[in-house]
Every structure is written in C-alpha cells, then in structure tokens.
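Sharing a structure here in structure tokens format.
A single protein chain has been omitted; all remaining protein chains appear in their positions.
Chain nomenclature is as follows: A, B and C, assigned in order of appearance, with residue numbering initiated at 1 for each chain independently.
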Amino acid sequence: MESDLYQQLIMNHYREPHNHGKLDPCTCHAFGKNPLCGDEVSVYCIVDQNILKTVQFEGAGCAISQAAASMMTEMVSQMQVDDLYDLYERIDQILKGELESGELSGELEHAYAAIAQFPMRTKCARLPWKTLVNALQGKTENISTEND
Amino acid sequence: MESDLYQQLIMNHYREPHNHGKLDPCTCHAFGKNPLCGDEVSVYCIVDQNILKTVQFEGAGCAISQAAASMMTEMVSQMQVDDLYDLYERIDQILKGELESGELSGELEHAYAAIAQFPMRTKCARLPWKTLVNALQGKTENISTEND
Amino acid sequence: MDLNQIRNDFPTLQEEVNGKRLAYFDSGASALKPRVVMDRLAQFYEKEYSNVHRGVHYLSQVSTLAFEDVRGKVQTFLNAAREDEIIFTAGTTESINLIAYSYVLPYLGKSDAILISEMEHHSNIVPWQLIAKMNGMDIKVVPVLDNGALDMQAFDNLLTPDVKFVSITHVSNTLGTVNPVKEIIEKAHANGSKVLVDGAQAAPHMTVDMQELGCDFYVFSAHKVFGPTGVGVLYGKFEVLDQVKPWQGGGDMIETVSFEGTTFNVLPHRLEAGTPNIAGVIGFGEALDYLAKIDVNWRYQHELNLLDYAMKGLKEFPQVRVLGTVPGKAAVICFVIDGVHAHDVGSLMDMNGVSVRVGHHCTEPLMKRFKVPATARASISFYNNKEDIDQWLSVFPKIFKFFG
Partner (left out) sequence: MDLNQIRNDFPTLQEEVNGKRLAYFDSGASALKPRVVMDRLAQFYEKEYSNVHRGVHYLSQVSTLAFEDVRGKVQTFLNAAREDEIIFTAGTTESINLIAYSYVLPYLGKSDAILISEMEHHSNIVPWQLIAKMNGMDIKVVPVLDNGALDMQAFDNLLTPDVKFVSITHVSNTLGTVNPVKEIIEKAHANGSKVLVDGAQAAPHMTVDMQELGCDFYVFSAHKVFGPTGVGVLYGKFEVLDQVKPWQGGGDMIETVSFEGTTFNVLPHRLEAGTPNIAGVIGFGEALDYLAKIDVNWRYQHELNLLDYAMKGLKEFPQVRVLGTVPGKAAVICFVIDGVHAHDVGSLMDMNGVSVRVGHHCTEPLMKRFKVPATARASISFYNNKEDIDQWLSVFPKIFKFFG
C-alpha cells in the first residue's frame, strides 16, 4: 500500500532532488506555499527565446511536494513555454484522475498518476507546477493549491 | 375528537362569555397579547381588602383564549388574592398535565385539563391568567404566553 | 410521473395523525423528506464520517469529497456560472444576514437606501432594520395591491438613485404571489442597484436559473427543498460575492492567522467559517439528486392543478376568504373564515388529519395590510394529491357547524 503513493521513483526524487538550489541571476521566479500543511516551493527559471533553458527549485515540506518539484524540473527543462502550459494542463488532468493508465507516457507521468489516487495529497503535487506557471507569467500574488 | 379540545363547556363560554366587558372605574387592569396568533385579553379588577370583588374581561382571539378568560372570571371572583395565586399555580400544573384527572375538582378544572392535551394551545388558555396576575401585581410590561 | 410512487418515497405521508390519514399542507414551512435523504444520512454517519477540509486520512478524504461534491450539485440546480459562487449557510435567514452585515452594512451609508416590499418574510425585513440602525440607511417599502401583487408602479417610483440595494422575495410565502423578479433585477441594475432575491419559496417549486435571472444574490433553505434542517444556500455572482467582506471568523475561512495580521481564504471558503453542517449538506445533495429525477415542469404544473382544484372546491364556501388571488400565483392558499380564529381553524383541521399553518407566517406587515390578526395557510407540494385537497375541503363544513 505504501508503494502506491510513495513509489520508489518519488522517494528517489524526494531523497535526492534534481535541479535543486537557488538560481541567481534568473529571468523569473516565484514562491508558493500551502499554509495548512506548510509546504513551500520556490521556482527559479532562465527563459531564453521562449524556451525554458534552466529551472531550479528550493523548498521544504512533504515528500510529495518536494518530489513533485524535482520531477517537474526534469520534465520541463528545455521546453517551449507554450508546450509547458499544455503539459501543465495534462498534469492537472492526470492529478484529477482523468487519464487512463494506457494514455500515460513515461515513468514520471505514472508517478503523478500514483499521487492522483490520494485526492487529499494532489494539492502537494500541484504546488510546484502552479508556482512555475506563476513565475513564467510574472504573477506575484500568493500561490496556494489548497483550494484548487 | 373535536370534543376533547372544544368541549361543550368551553364552547358555551366562548359563545356566551361571562363577566364580559370593560370595567370603569376599576382598581387595576392589564392587557395581554400573543403576537404570533393575535389573541388579546384585557382584564379589569376591583380589589377590596385583598379580595377580588369584581373581575371582567374583554378580548378577541381564538375560542380557547376567550373561553379560558370567561371560565377564569368564574373561578376567581370573590377570591382572596393570595388564594388566587395558589389557584394560578394549580391551573398552570393542570395545563402542564401534571395532575391526574382524579385530582381535579369541578367541571372548569376538567375543561382546562382537556386543553392540556393540546400543548400548542395551552398558551391560549394561559394568557388571561397571566394577564390577571400582572394586573393584580401592577406590572405593565408586555404580557405574552408564547414563550412560557 | 406516478404520483403514488412519489408518495411512497416520503415515509411521513404513510403516517396517520390523530387517527386520520395525513393531508400535509405545511410544506411552505418545511418540506417532508424522501427516504433516500434519511438513508444517506445514516450511511454517511456510519461509514464515511469525519471532519472535512483539514485531513489526509481516508474518512476525512471521503467526507471532504462528498461535501464538496454537493457544491457542484447546487451549482447545477441553480445553473450558476461557477461552483465557487455557492456558499453553504445555516439557512435562508443566515444567508440574508450575511449579506446584510458583510455587504450592505459596510458599503451603504446614511445617504443610501434599500428597497424591500410589504410582502417580505421577517427574515427579509429585520436584518435590514438591524443594520439600518448602524449605518443610518433608509428602508423603503414597495406596497402590495389588494390582489396580492407587488405594486410595480410604486416600485418604479421608489427606485430612485439613492437605492443601492433591492431585496425582494421571488415567491410570497403567504400569498403565493410570484414576483416579476427578472423585470425587477433589470430595472434595479439599470438604476445601479444590486439585488438579492429571497428564493425560499421558489426553489422548492420552479426552475431557478441564475444566469437567466442575473441577480446578484439568491438565497434559500435546504429544509424547504426536501433536504435536512440547518443548511442554506447563498448564491452570489462571482464579482459581487468577491466583494463581500469576511463575516464570521474561524477555521477554514482564513489563509493564515497571526496576531500581527490575518489573511483570508478565497471563495467559497472565506464566507464559510468553522466546521460546516457536513452531514446536512450531504443529505441535501441527496435531496437534489432525488428532485432532479422528477421533471420540474411536471411538478409545478401538478401543484397548480391542485391549486385550481382546491380553489374550485372553495367556491362552495363563501364564508372563506382567500388572500392573494393574483393570476399566475404559486400553490399557496392563505385563508380566513369569518368569525373563526385561525388557531381554531388550525386545530379543527388537525383533528381531521389536515396540517395547515396558522399565525402571521412571519409576515406581520402583510397581516396588517390585509387587516387580519392571523390566517390559516395550506401550501401545496408535488407530493400532495386530490385526496389531500378533498380531505381539506371536507373540514370546512365541520368548522362552520362547530363555530356557527
């Protein structure tokens, strides 16, 4: 049972996060926090010619939020910003459980699908994504996914 | 079934109330009203040497409230005021259904006991009594029995 | 639709009262509940219950999802544009008070007015009186015509630029009058006024479509819509609702709390403080599901047919006077009998198994306007049948005989 939510892949990302650390200078960044549980994520990006050249994160919180941030950085680096918005929507669908497992590609998507089985925890996985999108769109308001 | 609440005696008092009409001059009087249903009773007394020499009422409202007022005037006239307070308590007990039928005396008490079987209507029967007591005690605040 | 089958869904209709078949005509005060509501409540408390919104464990997850799911059902019921336009309250009364204290009180002042009507329920009068004492605003009242219609000419005249808010009932709980709320909303908006519609007596009977009506706020009670007690709905158009200030403070309505400064949550949570009536809301969702299976037009037409049948029957009894006779009215019959007090009417009806409401129906100004101290009211719901009406009609001769 533990394995469903805390799959090996997620735990690996949690224990050894990829693309971790502050990025300074950067072209944009944002901060997200879920006040109820205290999860925090900062996302830093270097965007060049509409391509996300580099993305890094810092944060503190539960395994899901931090692993989701790390996995996210894997998925989005070198992406066209527009394609990234499409991916964001797709991740959202996965987290809502709207895609069948046959429609998923790659182990990272499967990891998000595992989180989707725990509706109270999907907000943790959504936090880094929403923070990234807000960074790219230059939004500065408080970001939380607790009421999404 | 009708007969339980609207016994012949009660209906007689309703149709032909005793001691009806304003008393002027009088030694004390009071006005009671139940706003929810609109029942109104005015009670007028002439008290002499602590004896209720004359008591009359005026009013408008349901059969129970008006008959109860009429029956009350029958029961209390020529009474010592202190005895009257005891009777008031007794009527209250009857209306709460706290006395067995064997403990009742006279047809008027039995009539009140019939009303007691209809808890939502006992406030109608209580209105003239509370108004009378307020008159005797010189109280002038609004009288209602809807929340007793 | 099979009416007998529908009646079988309501356990109370199978009961006898005072040894008689029950003819329940008090749905305007509160509606009976279909069995599925009780079953859902029991199942929820037995197998799924926990507090919502603040947990990750299984039961709190099941409860939260079931609770939030009902918001979507209410959105569908009202055809609201967004789910976060639906606020759960304790009832119509609380919904109106929330808007009074947190929208009208802070935004209106001494030079402003609000417009209500003479046929409002106390819930749509007293909150405005209470806040008017605080902010000094004026309360203007649209009179009611002899037939029970709103005086729309007076409405037009009263709708002056100082009127910043209009609060009006969709259907009168006493007269049955169906007000032209769409016209009222349009005129009010043209005047720059916001509008609250009290839908307590409309929601149980007819289609109420927020996007079609265009009102700023719409309120009703679950217990009159065949759901549990202790649940109400406040609908608000998002841009307007978002201007409503926080009212009750507590859990769930905050973003973060500190002694230096607290920040507030987004809609709908900002206006829902503390543990909500979780089971009540979930039972209400079940009631809405049940209702959705019965065509609303069939329901309303059936009620109007019974009204028609009842009014024809009443023609036999010239001693009976009906208040509210405007064409197109809903199936509510408010009546007085010459020389017999409403309470006595109610008791005699009750002894014959007929439940009618007596008193002022929380519309004292209307009683005064029609110069009656109290009335009896038979309110018809879709689960009533002709037999109920016949039973009701059969009591009148007994009343006349008894009090004649």
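Simple rule for what comes next: a residue touches a chain if its C-beta (ideal position, glycine included) is under 8 Å from a C-beta of that chain, and two chains touch if they have at least 3 such contacts.
Owing to the predicted nature of the structure, the values given are computational and were not obtained by experimental measurement.
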Contact list for the unshown chain, restricted to visible chains: A, B, C
Contact partner of the left-out chain, one of C:161, C:274 or C:328: C:274
Given C:7, C:21, C:122 or C:321, the one touching the chain that is not displayed: C:122
Missing-partner contacts on chain C, residue numbers: 11-12, 15, 17-18, 24, 26, 29-30, 32-33, 35, 37-39, 41-42, 45-47, 49-51, 54-60, 90-94, 96-97, 100-101, 121-123, 125-130, 139, 141, 221, 223, 228-231, 246-251, 253-254, 256-259, 262, 273-280, 343, 346-347, 349-350, 354-359, 361-362, 364-365, 368
Chain A, residues in touch with the chain not shown (by the definition above): 1-2, 5-6, 11, 35-39, 60-64, 118, 121, 124
Residue numbers in chain B that touch the chain omitted from display: 35-36, 118-121, 142, 144, 147
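We adopt the following convention: only the chains that are shown with their structure count from here on.
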Partner chains that chain A and chain B have in common: C
Distance from chain B to chain A - Cα centre to Cα centre, in angstrom: 77
Intercentroid distance (Cα basis), chain C paired with chain A, Å: 45
Whole-Å separation of chain centres (CA-atom averages), chain B against chain C: 38
